[in-house]
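One chain of protein is taken out of this complex; the other chains stay put.
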Amino acid sequence: MTEPIDLTLDVNGRSYQVRVEPRRTLADTLRDDCGLTGTHLGCEHGVCGACTVLADGLPVRSCLMFAVQCEGMELRTVEGLAEDGRLHPMQQAFWENHGLQCGFCTPGFLMLAVGYLEQHPDPDEEELRAVLSSNLCRCTGYQNILKAVRQAAADMRR
Amino acid sequence: MKPARFDYHQVRTAAEAVSVLAQSGGEAKVLAGGQSLVPAMNFRLARPEVLVDINRVAELDRLTDEGEILRVGSMVRHAAFERPVDDGPLGRLLSMAARHVGHLPIRIRGTFGGSLAHADPAAEWCVIARLLDAEMVAAGPGGDRRIPASEFFHTVFTTALEPDELLIEARLPKPSPSAKVGFKQFSRRAGDFALTMAAAVVEVRGGEIAEARIALGGVSDRPVRAPGAEEMLRGRPLPPSSSSSSSSYTAFADAAEHASGEVETIGDIHGSARYRRDLIRVLTRRALEQAAAQ
Partner (left out) sequence: MTPWVGRPILRFEDPPLLTGEGAFVADLTRGSSFLRFVRSPVPHGRIVSIEAPGGITVFTAADLAGVRPLRPLLHRADYRPVEQPILAGDTVRFVGEPIAMVAAPSPEEAEDHAEQVFVDIEPIDHVTSAADALLPDAPPVHRHVSDNVVVDARFDTGGVDEAFDAAEAVVEFDLRSRRQNAMPLEARGSVASYDRRTGRVTLAASVQSPHVVRTAIADLIGMPESDLRVVVPDVGGAFGQKFCLAVEDAAAVWAARRLRTAVSWVEDRRENLMSSFHSRDHHYRVRGAFGPDGRLLAVDADLLCNVGAYSCYPVTCGVEPLMALAELPGPYDFRNYRVRSRGVVTNTCPMAPYRGVSRPVITLAMERLMDKGAARFGLEPDEVRRRNLIRSFPYRSAAGLVYDEGSYLESLERTVEAVGLADFRERQDAAAARGRCIGVGFSVFSERTGYGTEAFAARSMDITPGYETVDLAMDPSGNVEARLGASPHGQGLETTLAQLIGDELGVDPATVRIVHGDTDRTPYGWGTFASRSLVIAGGAVKLASGLLREKLAGIAAAEMEAAPEDIVIREGRACVSGTDAGIDLSDLARIAYHASHRLEAGMTPGLAARATYDPSGTFSNACHAAVVEVDLETGGVEVKRFVVVEDAGVLINPMIVDGQLHGGVTQGIAQALYEEIVYDEGGNILTTSLLDFLPPTMTEIPEFEIHHLETVSEATITGAKGLGEGGAIGAPAAIINAVSDALRPYGVEVDEMPATPARLRSLLRKHERKYA
């Protein structure tokens, strides 16, 4: 049906009732219908990764999924990382290592790195660089992002 | 960059998908992983009136080992192949190729069958299918049919699938356990579609090449084989393992040179047809060397 559909999305452990057209992407739904604007859109064709969120624990491009596909999935966005006002170790590490400048790519990188490290707590350097090459950053030159993720990996293992 | 309107059908079985496709008069598209289709829809380059979502069709998300054949269900995600799915050369080859398929988030969503049906000439799975002479199984209103890889890929983004057919699996013949495999590609950036890729399977008997297969991607409008180069390698001894790239052994270089001449190439903004010949030469040789070094 092209008509709007009522959906229930589970985002960051909270249930969101939304009414969206089938063509509305997950990214637009999170941003415009759930009000979770921390997930950003940088290209809308799956290259830049600014819209990366976790779906059932795995990093995905939310610009390449439709919201109607996501009922029943556990979705996590950048808004769900900090707990009780305490930054997630990945957020803390990005801060401490100057892993962001304008901050636009940051939510996507955070979700990519968190999603990956939760599955692979002790990645080797080559693997980590390959995974972090999934997303684009225009400001930092990546070096501090890599440092931050290395530090967070160690912190998350503790 | 928002998609045009479409009717959405989420199906639970392949049969249900086929039935929706049949009712849609050719205006439907199958939504598998969506990692190629959705970008095209966001650009409004693709504007299907109906979308048939097969992500919840459990029967398609299955790998079945039948001894001689590995059956890969259409909805098996790219990421499933990153670790070898079998102990033999096929598992190795699929694993080598999988690491080149886009980036991690793309591999998590994108599917084997979706990639074949999309038929990008630079897609790893299309090249592998052509390399192994895989058979594609299509389900349609009249039942299932098998299509050999040599007939499946028609041109860019176009296959032998009819609008009312659903690709349900690919049947990959396994190389013999002693076969050697190689896979090399060159892309501008990590994770980009390759400008050119070369995949090779070398069957060895008694220290000689009994059969060599070479498939190339990203060079023309579909994945292709290099039959002349394959023929040149038959019966040639393998190089001594310690010096697979030594200049005294020229069989691989000669075959690669031949491959670069026998295949038709096309150019784009990233490289001319001539440049792709250069890439065929080097990547074919390196894929063969990689195989021989195993």
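Order of writing sets the labels: A and B. Residues in every chain begin at 1.
Assume a residue touches a chain if its C-beta (ideal position, glycine included) is under 8 Å from a C-beta of that chain, and two chains touch if they have at least 3 such contacts.
Note that the structure is predicted; figures quoted are calculated from it, not measured.
**Student:** Using the touch definition from the top, which of A:Asp10, A:Glu74, A:Glu96 or A:Glu118 touches the missing chain?
**Tutor:** Considering the complete complex, A:Glu96 is the one touching the chain left out.
**Student:** What does the interface between chain B and the hidden chain look like in terms of residue numbers?
**Tutor:** 1-5, 43-44, 186, 188-193, 195, 269-272, 274-275, 278-279, 281-283
**Student:** Determine and list the chain A residues touching the chain excluded from the picture.
**Tutor:** Missing-chain contacts on chain A: residues 21, 23-24, 28, 31-32, 35-45, 47-48, 50, 77-79, 81-82, 87, 91, 94-96, 98, 100-107, 110, 129-130, 132-146.
In this text, only the chains that are shown with their structure count from here on.
**Student:** Using CA atom averages as chain centres, what separation in Å is found between chain A and chain B?
**Tutor:** 29
**Student:** Where on chain B does chain A make contact in their complex?
**Tutor:** 1-8, 10, 31, 34-35, 38-39, 41-43, 51, 53, 55, 99, 103-106, 108-109, 189-191
**Student:** Give the list of chain A residues in touch with chain B in this complex.
**Tutor:** That would be residues 1-2, 5, 21-23, 25, 28, 44-46, 49, 52, 58-61, 63-66, 68-69, 112, 116, 130-131, 133-135 of chain A.
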